[in-house]
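The structure appears below as structure tokens.
All protein chains of the complex are present and in place, except for one that has been dropped.
This part shows subunit A:
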Amino acid sequence: MLTAEDKKLIQQIWGKLGGAEEEIGAEALTRMFYSYPPTKTYFPHFDLSAGSDQIRGHGKKVVAALSTAIKNIDNLSQALSELSNLHAYNLRVDPVNFKFLSQCLQVALATRLGKDYSPEVHSAVDKFMAAVASVLAEKYR
């Protein structure tokens, strides 16, 4: 469960990204496609070459959704309701993949933040991403 401290840390760390959020989204996806090749099966219609416009565009979308979630961190279920429907009825991404994206997003954050990606921040982000994943999968069955 996200504590008040977790929520504060997440909002702080998101604030430290200084506009690099979109880049981070694309980087997280790129890392995911490299480290977990089966994730590419969800994007047969994409150009997955490095720096592709589609990856940039999609990374931007993903990060925008996370930003929305962070702004509504006390009510993730409601804030992500549309996305939850989309994933359940349309995209049907197997939930194991949410963990892979979380890992790669965290690596992207850690490479940029170095020591600022402290154990406490790491824990808060990991919990947050797990909470988001749980909401996205909650209507699956």
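Annotations
Methods note: contacts are C-beta pairs under 8 Å (C-beta built on N, C-alpha and C of every residue); 3 or more make two chains touch, one makes a residue touch a chain; residues count from 1.
Here is the rule we use: contacts and distances are computed from a predicted model.
Per its UniProt record, the hidden chain corresponds to "Hemoglobin subunit beta" from the list "Adaptor related protein complex 3 subunit sigma 2", "Hemoglobin subunit beta", "General transcription factor IIH subunit" or "NADH:ubiquinone oxidoreductase subunit B8". Looking at A:K7, A:H58 or A:R112, the residue that reaches the missing chain in the full complex is A:R112. In the complete assembly, the contact with the undisplayed chain comes from A:Q103, out of A:S67, A:Q103 or A:S134.
Checked against the full complex, the one of A:Q12, A:S35 or A:N85 touching the unshown chain is A:S35. Looking at subunit A, the residues touching the absent chain are 27, 30-31, 34-36, 103-104, 106-107, 110-115, 117, 119-120, 122-123, 126.
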